[in-house]
Structures are given as C-alpha cells and as structure tokens.
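Up next is subunit A:
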Amino acid sequence: MAVTGAIFVGYVALHMYGNLMAFGGQQTFDTYAHHLRTFGQPMLPYSGLLWVVRLVLVLSLVGHVYAAFKLWSRADSARSTKYAVKKATKATFSSKWMRWGGVALLVFVIWHILQFTTRTVTPGGDSDSPYLRLVNGFSVWWVFLIYVVALFALAMHLRHGIWSACQTLGWTSSVLSARIVNAIAIAIAVIIPLGFVLPPFFILIGVLN
Partner candidate 1 sequence: MRFSLKIWRQPSAETKGSFAMYQVDDITGDMSFLEMLDVLNEGLIARGEDPVAFDSDCREGICGACGMMISGQAHGPEVTTTCQLHMRSFTDGDTIVIEPWRANAFPVLKDLVVDRSAFDRIIQAGGYITVNTGAAPEAHSVPVPKPNADRAFDAATCIGCGACVAACPNASGMLFMAAKVTHLGELPQGQPERASRVVKMVNQHDHEGFGGCTNIGECAGACPKEIPLDVISQLNNDMRHAMRHQPS
Partner candidate 2 sequence: MSDTPQQPAAEPGRAQDGAATASATPAADAAFGPDGPPVHRPGPDGLVDGLYRVGEPIADTAYPGDPIATAWDRAQFESDLVNPANRRKLKVIIVGTGLAGASAGATLGEAGYQVKSFCYQDSPRRAHSIAAQGGINAAKNYKEDGDSVYRLFYDTVKGGDYRSRESNVYRLAEVSANIIDQCVAQGVPFARDYGGLLDNRSFGGVQVSRTFYARGQTGQQLLIGAYQALERQVAAGTVETFTRHEMLELIVVDGKARGIIARDMVTGEIETHLADAVVLASGGYGNVFFLSTNAMGCNVTASWRAYRKGAYFANPCYTQIHPTCIPVSGEHQSKLTLMSESLRNDGRIWVPKRREDVEKDPRDIPEADRDYYLERIYPAFGNLVPRDIASRQAKNMCDEGRGVGPKVGDFRRGVYLDFSDAIARLGLDAVKAKYGNLFDMYARITGEDPYQVPMRIYPAVHYTMGGLWVDYDLQSTIPGMYVIGEANFSDHGANRLGASALMQGLSDGYFVLPNTIRNYLTSGPFEDVADRPEVAEAAEAVRARIEKLLSINGDRSVDSFHRELGHIMWEYCGMERTEEGLTKAISLIRSLRDEFWRNVRVLGENDELNQSLEKAGRVADFLELGELMCIDALHRRESCGGHFRAESQTPEGEALRHDDQFLYVAAWQWGGGVNEPPILHKEDLDYHNIQLKQRSYK
C-alpha cells in the first residue's frame, strides 16, 4: 500500500510538472508530449518509456486497490456491530475520506484516460495537438468542475496518504520526525493539486488558448 501509494505520489508530481508546460504555449507542450514518447530512443521503441510507466502504474493500481479493499473489508469484519454514537477526536478530515476519496480517484482516472489517452470522450472537441486537446477540454465548465472535485480528492488523499505511508514505513518513530512528515504531507497536498489546477484554470478564463 505504502509503496504503491508512493509510486503514485511520484507519478502525480511529475505529471503536474509536465502539465505546467502548458504555460509555455502550444509548442512547448506538444514537444514535451512528443518527447515523452521518444524518450530513450533508440534504446527503447517509440512510446517505450511511456509503456513502462503505464505498466508500473497499472500494476501499482491493481496492488493499491486490492490492498485498499482488503483493509476496508477487514475493518468491516473487525467491527460488525457499529456504534450508535461515535465521535472522532484525533482523526483528520482527510483520513476519513481515504476510502471514498480513493474510489472517487479511481473513477476519475478512468474518465481521465478515456478523455486524454484513448480520446474516447472528448468534450470540447478532439485534436491532434495534445495542447489543443487540453484547451478544448477545459473550455467546458463542467469538465473543469470534474477536475476540481478530483483534485480536491487528490489533495485529501495526499495529505493523509503521505503521512500514512511514512508511518507505515516506520519513518515517524519519533515526535520530531512525525512532525516533519506531517508538515511535508500538508505541503505536498497543497502544492500538487494547486499545480494541477493552474493550467485548466487559465484555460477556462481564456488566458491560455
């Protein structure tokens, strides 16, 4: 769980960085998207690295989701009679949303792949330029809204997930390290979704076109 989660964190961080290329304009972004596919050539075939990444991601996803549902069902069978009244005193808001937030992310990723990778659904119009695909998509307000919701779920997931992964890996066995990890988790949970939301936002308000 922690390992696959960490892979996701790494991926979304890079992905966010890549997306910020959109501010460089159509040229920059399209070149970047192209480079992603030619990276490592001729050692790797066209899109080779991308497929490696995809493979890792898919395996991680399977592992991550499996572990998530396993924990979920274990928790359910560990307490089959629920409390009539239960107050949470220490649990963070984000920790309570891990499971449903995770499901939301899963749904989102499927939608996201249909939109940008397979180009099955293309609100706003398809294009051969990745940059224009972005611009077309995010010009539609409800597409933007879907992403905002997803990014909120991501923020929550990162906030608890990073803390939790470090705790699971045993990196927080002192008060100080726990405090540091918590701060890092919050920082990443703010920076990554913020970085993601910027390009779509500027597309929506028409700055990027």
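How these were chosen: all candidates are chains of the complex that A comes from, given by their letters.
In this text, a residue touches a chain if its C-beta (ideal position, glycine included) is under 8 Å from a C-beta of that chain, and two chains touch if they have at least 3 such contacts; residues count from 1.
Because the structure is predicted, anything quoted here is derived from the model rather than measured.
Undergrad: Consider subunit A on its own, then decide which of 1 or 2 touches it in this complex.
TA: So the chain touching subunit A in this assembly is 1.
Undergrad: Which of the residues in subunit A come into contact with candidate 1 in the complex?
TA: Within the complex, subunit A contacts candidate 1 at residues 70-71, 74-75, 77-92, 95-96, 98, 160, 163-164, 166-175, 177-178.
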